[in-house]
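Apart from one protein chain that is not included, each protein chain of the complex appears where it belongs.
In order of appearance the chains are A and B, and numbering begins at 1 in each one.
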Amino acid sequence: MTQHTSGSGKMVLVLTLIAALSGAILAAWDSYTAPKITYHREQALLVAISQVLPAHDSTRTVVRNGQTFYEAFAGDSLVGVGFQALGNGFQGQIRMMLGMTPDLESITGLEILEQVETPGLGTKIVHDPSQRSEPEWFTNQFNGLLPRPELTVIKNATPTHSNEIQAITGATISSQAVVRILNQQIESARQAFRTGSGVVHG
Amino acid sequence: MAKKQISIWQEIVKGLWRENPVLATLLGLCPTLAVTNTAVNGLAMGLATSFVLLSSSLFISILRHFIPHQVRIASYIVIIAAFVTVADRFLAGFFPVISQSLGPYVPLIVVNCLILGRQEAFSSKNKIGRSLLDGIGMGLGFSLVLIALGMVRELLGSGSIFGITLLGEWFEPWMVMILPPGAFLTLGFFIAIANWINDRRATA
Partner (left out) sequence: MNLFLIFISAAVVNNFVLSYFLGICPFVGVSRKVSSAVSMGLAVIFVMAISSVFTWLIYHLILVPFHMEILEYVAFILVIASLVQLVEMFIRKVSKPLYDTLGIYLPLITTNCAILGLALFSVLREYNFIESLVFGLGAGAGFTLALVIMAGIREELDMAPVPKYFQGAAITMIVAGALALAFMGFAGLISI
């Protein structure tokens, strides 16, 4: 193998050229893939909306006091309101879609859109492989709950009240994080939804 | 280059067993262990790594006479990182679910020793055709081990393979297999089995 001996000028030139070329290719690739990534994110959002809200035949997006709500209609009557809840979990951000009845008193469904919890433990908030018949049992527990005054987490016991959530064994922090985020966001959503006049989008 | 060229066929096959990146040379263990909790993840990671390996091998082989010796590693790393970004955005754009479950392990392909190792040991010294064949063989060998690991761990840990449930309700999922310790244990047994097969071949 021949050893290339070359001046520092050539070294800098080649490195710069390679870096510039990579940068250009990536910029082009970015403009091609970015719309697709955005599209998928919106699709995931739409799927989540339709899953957390009760049976409906149309939805519309309304911004009230700066917060985005997804309102579901069956015929002319409002049957449910969905909104995103964001906050910090054990490892990082948890992003959820929460569906509630129009009076924001009762939960109709919960979907977790994004999370980076500990694999195998915290990730059970989305999918718990040890519960084969119902891997999504954690989010399913929220269906029909009444967050009044607010949701609470209990450990190693079966919930008896309509505002109680059973924590996942080994992932108490993640379970508590989900409930804490929801409590905060339900409160702020109630204020935004009830007081704000809406601007309809799409 | 005094060494006699091995045949085209052997150039590909060596990556499958004799110089298998995972079982023989223990390269690229980080993704091997991290994402093989399901067979699908293993397959996706294998393909993404193979793509980056092949494209960087091609490029570096083409550019091998232009890159000054002193900055070769820096140049390789930039080229590899660029292709990893391409693969990462491709997955995010077309396979969002897989992209989510692989998470930060796709960008970590940049520091997969397998890729940098092949560039340094092979593509920088060989013709384009040979480098591609080497890349195909190594990529294939890497992917096959990842898929096999993924299948074993998914079967024992969730009772299914490629998401299809194979073991019925009687089977109590062996949770630890899809958790980090299961990755180490399974790979340990894979390496031991590979040793055993090699030994039997040598004595036969």
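Points to keep in mind about this one:
We adopt the following convention: a contact is a pair of C-beta atoms (placed from the backbone, for glycine too) under 8 Å apart; a residue touches a chain by one contact, two chains touch by 3 or more.
The structure presented is a predicted model; accordingly, all values stated were derived computationally and were not measured.
Annotation: of B:33, B:48, B:161 or B:178, B:33 touches the absent chain (contact as defined above). Only one of A:30, A:105 or A:134 touches the absent chain when the whole complex is considered: A:30.
The residue touching the chain not shown here, chosen from B:63, B:82 or B:144, is B:82.
Residues of chain A in touch with the missing chain: 19, 22-23, 26-27, 29-30, 90-93, 116, 118-119, 121, 170-173, 176. Residue-level contact of chain B with the missing chain is found at 26-27, 29-31, 33-34, 73-74, 77-78, 81-82, 84-85, 88-89, 103-104, 107-108, 110-113, 116, 176, 179-185, 187-189, 191-193, 195-196, 199.
The rule is short, and it goes like this: only the chains that are shown with their structure count from here on.
Interface residues of chain A, counted against chain B in their complex, comprise 1, 3-6, 10-11, 14-15, 18-19, 22, 25-26, 29-30, 33-34, 36-37, 40-41, 44, 114, 116, 119-120, 129-130, 132. By the touch criterion given at the top, residues 1, 37, 63, 66-71, 74-75, 78-79, 81-82, 85-86, 89-90, 92-94, 96, 100, 103, 125, 157-159, 169, 173, 175, 178-180 of chain B touch chain A in their complex.
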